[in-house]
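Only one protein chain is missing from this complex, and each of the others stays in its spot.
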């Protein structure tokens, strides 16, 4: 089975997720600069989630570039990743509209954690499927993936005390990933 | 005529359907865990419909993998399937916001029933068109398809007495389909 | 220049147009059948516009199947068609929510008229561009296109007297087009 439609469908879903988040920047009826300032936290959260979804698309792109065969399990593991990502517009807006209050930050962290877990599951399902042995070599030790999971596990309980510190951790993880996955590029560039 | 654009257009529409459902998870203005709990039934319905749309995409993907030629009738049969699927965001939200009340559950069941009928019609139109004789062999007896139709026919009247039991039947059908369509994979894998 | 990205972009825009119309089926907070009945006219308009957009996609698909070369003028003529189609979600909802009142029906007719004009312009731009001489032969006399334009020209003023009769004309044109464009299929099938 070809991987073309899986890539096309994932591209479509991720493109929609990254774009509908902007619908939460609800149009203000006032026309002053002060009205715009109210949107500040929502805008910041939009930027953060745009970068996260961009990172996921980037990594998905690199990852499937080296995948050779796709089967039913990979389709469903990918669907689970898309499901987790599809919740980001909701958790992003909830966090933004409540100015980084505790529970919204917790839920945003849980959402990011599930996205990371789903990506890890998808990678493992691919690596264990026949025909994709090279992917394991290309992935290497996945230090960034492990660092992200640890950061989320710290950020979630931390939000009950210092939600802004959790937010800083989310920014830190985004910065770590911002550099695209050179491992794959090196091997197949 | 090539099947590429039919697949691409279907992927686009299904990707949008599966993603805009999340817009019904309207952002809460309260920031407490109790506020989140209100979204519980809407979230459950979103999960269920996400799985259903995922199943349809999966099966559509497998099905058109073995289709060789596309004609005008197939385009319209596919369009009817997309129309039925496009109503799921509405029926899903109506069921979720009304906590599985009778009429919303009935309409959700009718919607699923029409999706299944539309998929069956599309399959038959494909099988009867010239150049696609192999598809019939690959489809086999379509036990799951028949089981789904029977389940919906039971679930719809059942909702007038026990709407939650109908909901359980919808979950059951989703679980049955969750296992991807091995018939096609076996033959052309 | 290849036509692949023009087709892909058009597919994307048309897929979104056809799907976001369903967002106008706003979720009812009542859970009774009577609540659903209120959505009747909106639903009917959705069905009509879904068929119209489906027809445009179908014809676009058939048309570009025979186009060989794409240039800047064709890109912009296609963009104008997409613009006209993009207004359908608005005019559809306005007509549905106002139960086929005069002005909404007039505007819906004007919208359909502009879509038809835009499609005609696009066809002419393609036919006159170098490398696409075969398309003119494949198009033939375009009887359906002319019949549609005449119908819209009648339906728009008619709406000031009998808006429902205009609505019936829109349904009539949709039925005429429902049969896919056999001309192209015959020649290149």
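Labels A, B and C are assigned to the chains in the order they are written; within every chain, residues are numbered from 1.
Here is the rule we use: a residue touches a chain if its C-beta (ideal position, glycine included) is under 8 Å from a C-beta of that chain, and two chains touch if they have at least 3 such contacts.
Fair warning: this is a prediction, and the values are worked out from it, not measured in the lab.
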Handout entry: Absent-chain interface as seen on subunit C, which is shown
Key = 1-2, 5-6, 8-9, 12-13, 15-17, 20, 23-24, 71-73, 75-76, 79, 82-83, 86-87, 89-90, 93-94, 97-98, 101-104, 107
Practice task
Extract the touching residues of subunit A with respect to the undisplayed chain.
Solution key: 7-8, 11-12, 14-16, 18-20, 22-23, 25, 27-29, 31-33, 35-36, 47, 50, 54, 57-58, 61-62, 65, 178-182, 185, 188-189
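Basically, only the chains that are shown with their structure count from here on.
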Practice task
Would you kindly give the rotation angle relating subunit B to subunit C, two copies of one sequence, based on a CA superposition and rounded to a multiple of 5 degrees?
Solution key: 90
Practice task
Check each residue of subunit B and list the ones that touch at least two other chains.
Solution key: 8, 12, 15-16, 20, 23
